[in-house]
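Missing here: one protein chain of the complex. Every other protein chain is in place.
Naming follows writing order (A, B and C), and every chain is counted from residue 1.
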Amino acid sequence: MSASDRRLPVIPAETAPEPPRLDFEALSRRLEAERGAGHWRSLEELAGAPEFREALGDERFQGAEGFDRRDLLKFMGVSFALAGLTACTRQPAEKIVPYVRQPEEIVAGGKPLLFATAMTVSGLATGLLVESHQGRPTKVEGNPLHPASFGATDLFGQASLYALYDPERSRTLQYLDEIRPWTAFLGTAREAADEERATRGAGLRILTETISSPTLASQLAGLLHDFPAARWIQWEPAGRDNARAGARLAFGEYADVVADLAGADVILSIGSDFLSGGPGSLAAIRQFAARRRPERDRGPMNRLYVIETASTLTGANADHRLAVPASAMESIVRDLAGALGVTAAGGGGGAFARFVGALAADLKAHAGRSAVFVGAEQPSAVHALGHALNAALGNFGRTLRTIAPVEASPTDQLASLTELAGDMAAGRVSTLVILGGNPVYTAPADFEFGGRLTKVRRRIHLSLYEDETSALCQWHIPEAHFLEAWSDARAFDGTASIVQPLISPLYDGRSAHEVLAALAGAPESSGYDLVRTFWRGKMAGDFEAEWRRALHDGVIAGTVSPDRSIRVGSPPPVVLASPATSGTQPGDASTRGRPTAAAQGLELVFRTDPKLHDGRFASNAWLQELPDPITRLTWDNAALFSIETAKRLGIAKEDVVELGLASRTLRAAAWIEPGLPDGTVVLNLGHGRKRAGRLGSGTGANAYLLRRSDALWSASGLSVRKTGETYPLACTQLHQNMEGREIVRAANLEEYEKNPGFVHEKEKEPDRALSLYPEYPSDTYAWGMAIDLSACVGCNACVIACQSENNIPVVGKDQVRRGREMHWLRIDHYYGGEPANPRHYFQPVPCMHCENAPCELVCPVGATVHSAEGLNDMVYNRCVGTRYCSNNCPYKVRRFNFYHYSTQFRAPSMRMLANPDVTVRWRGVMEKCTYCVQRINGAKIDSEIENRKVRDGEITPACAQACPAEAIVFGDLADKESRVSKLRRNPRDYGLLSELGTRPRTTYLGSIRNPNPALPEPVRTDFPHTELDRETGQK
Amino acid sequence: MQIFHRSTNTISRVSLFGAVFFVGLSLWIFYDLEASPWTTQQNVAREQPVQFSHAHHAGAIGIDCRYCHTSVEKAAFAGIPPTKTCMNCHSQIWAQSPYLEPVRESFRKDESIEWTRVHDLPDFVYFDHSIHVNKGVGCETCHGRVDQMPLVRQAARLQMSWCLECHRNPERFIRPKEEVFTMGYVPSAEQATLGPELVRRYHLRSRAVLESCSTCHR
Amino acid sequence: MSPLPAATEPPAALVAPPLYGLMAEFDTPGDLVAAARRTRDEGYRRVDAYSPFPIHELTAALGMKRTKLPIVVLIGGLLGCATALLMQWFASAVHYPINVGGRPLASWPMFVPITFELTILFASFAAVFGMLGMNGLPMPYHPVFNAPRFALASRDRFFLCIEAKDPKFDLESTRRFLESLGAHDIAEVEE
Partner (left out) sequence: MSTPPVDDPRSASILEPGHTFASVTDKISSIVLARRTPRFWWVGFLLAFSLTMWLFAAIGYLLVRGIGVWGVNVPVGWGFAIVNFVWWIGIGHAGTLISAILLLLHQEWRTSINRFAEAMTLFAVAQAGLFPLLHLGRPWLAYWLVPYPNTMALWPQFRSPLVWDVFAVSTYATVSLLFWYVGLIPDLATLRDRAKRKFFQILYGMGALGWRGSAAHWHRYETAYLLLAGLATPLVISVHTVVSFDFTIGIIPGWHSTIFPPYFVAGAIYDGFAMVLTLAIPLRAVYGLEGFITLRHLQNMAKIMLATGLIVAYGYMIEDFMGWYSGNAFEAYTVHNRLTGPYGHYYWALMLCNILTPQLLWFRRIRSTPWILWCIAMVVNAGMWLERFVIVVTSLHRDFLPSSWGMYQGTVWDWSIFIGTIGFFIALIFLFIRFLPMISIFEMRTMVPTAEVAGEPVPAPGRIEGEV
């Protein structure tokens, strides 16, 4: 992968996919009745009206090149327009298409409906409420009743909607790249079943991702009962094998540990990124953030220690963070265990003695009110030690519960995959059914999975996209999106939910249930039947009523896994013994996943990508363009070096380096990230896909190529060679240094309690009496927002939520590099303190809706003016695009349509993605955060019909609704009792740059950390290191 | 030596004033065109797939608007009746009429009737029927005497300045809620006194709010 | 018996196009000025002088009134000023009052630049079109162009024209008078 073969994510019109026939005609005709399709007063229709109706190919991200028919029409349009015709534009005739028989629950042209369902990532479910306009899902929200959501959502949940309508999804069932009907597959399935039955299924293998779906599990069980010799293999590239092994070591059996952080005063994370991505992270954030507020309204502020290698969100939110090489992790934990008397005192902590000592003391002091997490990447021994620590601290039963494993069949996935690989190589596999997942891409490199796969005679692959694996299978079955098919799944604490579809499959996709049913010789049974029949027995009371309730609530009552009282004996000596050998000893569970001590060279650490996870989301443009929470990179991953290491190797940002590990090499772009342990290189999984559609393919470097089964998470002996080439990376924030300005105002708990007004010490808003302008009298609502920087963990959910709610287009890598990303809400990230181990500051920045808005003053046409309720209105249809407002905005929250970015909504399916309550912006128009004015107006209309005022909390902007930390509060400042008014009175409340006299309506609550007095950590918001300031962007 | 003929004096002056006049005229025409039915398609009756007469149904028979436009009080969109609604009656009455064949066909084939939209606001305008109807803005106020229209036409200009007329001083147009669906409504009292009273009673928002951009544009 | 006077056709000279005036040519601005002064002293009133460049003495010599143009320009300026102020105030404070950046609706200081510009613009129009109007321009055709050597009036010759309309005008005496001024190439200019 060299800088040269990188191409823009441009989709030329000629290669645009065939618009599918049936579904869209109907659906997009239904669309016609709705509004929100864009500016008809644009040249778009002035010139292009005739071909506006035809279902167009997807033309997203027209970069700098491409000059197609539409452009010419536009050009003609321009000449008309310049002739002064625009004012007299006649609106093209539109059709209204009513139902023939209207479903009773649908109010024509009116209110959207919400349906409860659930999304699974790595087998674990998050409950969702999905908004449906006229039968098309338009927005994903969290399900307040679901234990893994609490009404919040994560990126993946929010972005799942994009996947649903993604025109690049696999659309047809294929046999050797030829389109086949479903019945043809049924034939093969029967044939295969008959054939395998002869050998009792000896040649039959079923490869799935981790499964928690009870229905699917029972189907598999049934199948294995019919084919006793068959095997069911689960493979999760970012799996929890080590955790399982660790649990076994500690408890003697598989068990999951569920935390309730509400009661945890001290939290220790041993390489665990429990605040992002992981199962139950939303719940974790909710509970964690609830106690990050110095107001003590929900208990005293908790304290978070993090010992980690790569910089994770969890580490970024730590009060104390220790960055150690992966190979050093276990010994430190042993020292800690020693200090806590769990094991015979270890080495005394060596370099980190002081840290370990203080930590141990703090944990002891909070025995029973603490929690120790161990990351899935850590070796089994560390997991066992973690359990032992928790046991010694008496956390089980208080802050932690042990429950029966949630996944249907906990196994050693790596072992079973190894076995499968062996079998395939030996030709012992005649039929391989791959249900979801992309093993060719994700399997350890040393398995050469792809090559061996082709040795299998009959290869069947079910997946959402045509990916690397489908390419090597004869049968490719398009998978139904979870919003298209019936299923069920369990949450991290065991709670089961019915996965209920909102729309019939757009591309005739099938669910795993249906494929298995076909294999089991019962093709007629639909997913719906299967799920219902499974639960029929299981639900207490009247089934129909319970079923309805389960669908309505989104959770099935009484399915939470019961506590499993496990005696955590002191872990077996094999664990306690400090490692005689390093590296994994085959068959020795206690050494599973243990990294080999760095002999020479550097250490390479793999981690799941915060946006693409294990690569399954690579095709999702929303996630691709989302900035990484810390590096702020989009569209690529990069080999991350610490400042020191980069200096030593003479590496600068955007250099292409060749990573060598044993015999394998990989070229990747370099990026510098403070806070990594020196000598460690971090590379995110999930990038460098070969077949992830036009957008997902070839972004970044494929870390799997270096990932061996004996070193899944970290490998030593890495060699790094500068190639002398450079590779452009698209970073949305070139400066992560506050330059000594009062942007994020931070303090430690002690200081804050000594001096609560610290936020106003250096800068404060000028006294309103000093203004020359008379106050505008307001007798109505005064909308405002408060963002608690102590609570915000920087998880990015709000950004995607905003993108989804407000029809925000994706612009592509090249445009991002040119500084043209469109996110209305961005999360700024700043470093502070020492480059070796900096503090991280996150600051979500939406429009401030300044009362004295500088942008409004300079707009020549009054396209951005103030509403009576204090909103800084942006009127797209009045905007002529001078960009003066953006220049004059001190917060730079305004976004401009430099090109016709919204062409992506031209693709018929993408038009269904658009929120009908929000205008799709045309080229040359400025846009920005509106506080979700469509929601405000909706609530106002409802309340006014009932002749009442809008209640506090009745309006929730998309960002606030998604936020798991409840860091964003919106409401009426005129109402002194509203939550936002109360926060305004909080001493931590300050306005960003309010010293300029802009009077922002969005204000921030100062960021408070709670470090251990024994380990003094002065607040530092300065970051005097220019290594990061090398200007990238702009070719 | 004389280059120009006598007449050129007159010609030059006339053409001078002529030019000024022409510019003025064209500007005036331009503005007039902008507000003319040619642009707004005001009062242009549209061909419809079915010769449906509001004059007959709403006027002569006196069917309530809400019988067909069901969501007018609940939602932004007043709602176009599904074929089912037509068939409620026309499965018995005029069940064989050739005029109604398209309706029956739609019902048989389960294919929607494609009506031509008559009142079509730009997509960046967010008009909500429910709030207007609930605050005493009569159907007639914007749609005119639909009960007298054999084929529906757009009665008003539907341009921003037209909307503002009412958003700026609603008291001139507002009527009692119970009269909202009345056609040919005559105020019981003097509108000058009744209007302001209703504005107070229905808690209409201040002019400042009704004039704010985001009230209609998002 | 006495012979009857012969009824003869009037001589062609009498139906020849009516006379506009007499055009006298001079070589230097000085001569012209002197001549102009003498002509006026002589009592001629409908007199005009033509020169390739402005000669300020002529105005006095021919006894012209000071032009009213400055008043016209002043009025133009005031008109522009008023238009601008009213327009801006009406648009921002009366017709569609919107809160822009928390500034007052009628923020006078912000209205100054446009007011100034329009004042200048209107005044300039007044100046130019006022001047043309008062000079009766455009007038592509004018009798003086009939004078044979008049083209030199835009090069290096200086002309004085006494119009036939002048009460004191008499073809012969006037011609003699002009000759006495040292003019040469005295020509009869037709209407």
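A few comments on the model shown:
Quick note on the criterion: contacts are C-beta pairs under 8 Å (C-beta built on N, C-alpha and C of every residue); 3 or more make two chains touch, one makes a residue touch a chain.
In this text the structure is predicted, and so the values were computed from the model without any measurement.
The omitted chain makes contact with just one of the residues A:His476, A:Arg894 or A:Lys940: A:Arg894. When the whole complex is considered, the residue among A:Pro294, A:Pro854 or A:Gly938 that touches the unshown chain is A:Pro854. Within the whole complex, the absent chain has one touching residue among A:Pro144, A:Gly740, A:Pro774 or A:Pro1013, and that is A:Gly740.
Within the set A:Val845, A:Met912, A:Val950 or A:Val1019, the residue that contacts the chain not displayed is A:Val845. Only one of A:Leu462, A:Met926, A:Val950 or A:Ala967 touches the chain withheld from this view, namely A:Met926. For chain C, the residues touching the chain absent from view are 28-30, 33, 36, 48-60, 62-67, 69-70, 73, 87-88, 91-92, 95-96, 100-101, 103, 107, 110-111, 113-114, 116-118, 120-121, 123-125, 127-128, 130-132, 134-135, 137-142, 144-145, 150-156. Even with one chain removed from view, chain A keeps its contact list with that chain: residues 43, 64, 67, 71-72, 74-75, 78, 81-82, 84, 86-87, 733-741, 743, 815, 818-820, 826, 828-830, 843, 845, 854, 857-862, 865, 878-884, 886-888, 890-892, 894-900, 922-926, 993, 996, 1031, 1033-1035. The missing chain lies against chain B, touching residues 3-4, 9, 12, 27, 31, 34-35, 157, 159-162, 164.
The criterion applied here is as follows: only the chains that are shown with their structure count from here on.
Between chain A and chain B the centroid-to-centroid distance comes to 46 Å (mean Cα coordinates, whole Å).
Look at where the CA atoms of chain A average out and do the same for chain C: the two points lie 83 Å apart. Separating the CA-averaged centres of chain B and chain C is a span of 60 Å. Multi-chain contact residues of chain A (touching two or more other chains) are listed as 865-868. The multi-chain contact residues of chain C, meaning those touching 2 or more other chains, are 98. By the touch criterion stated above, chain B contacts chain A in their complex at residues 30, 33-34, 38-39, 41, 46, 70-71, 74-84, 106-107, 110-117, 120-126, 128, 130-131, 134-135, 202-203, 205-206, 208-209, 211-215, 217-218.
Chain A meets chain C in the complex at residues 773-774, 776, 850-857, 862, 865-868, 999.
Across the interface of their complex, chain C is touched by residues 1-9, 12-13, 16, 211-213 of chain B.
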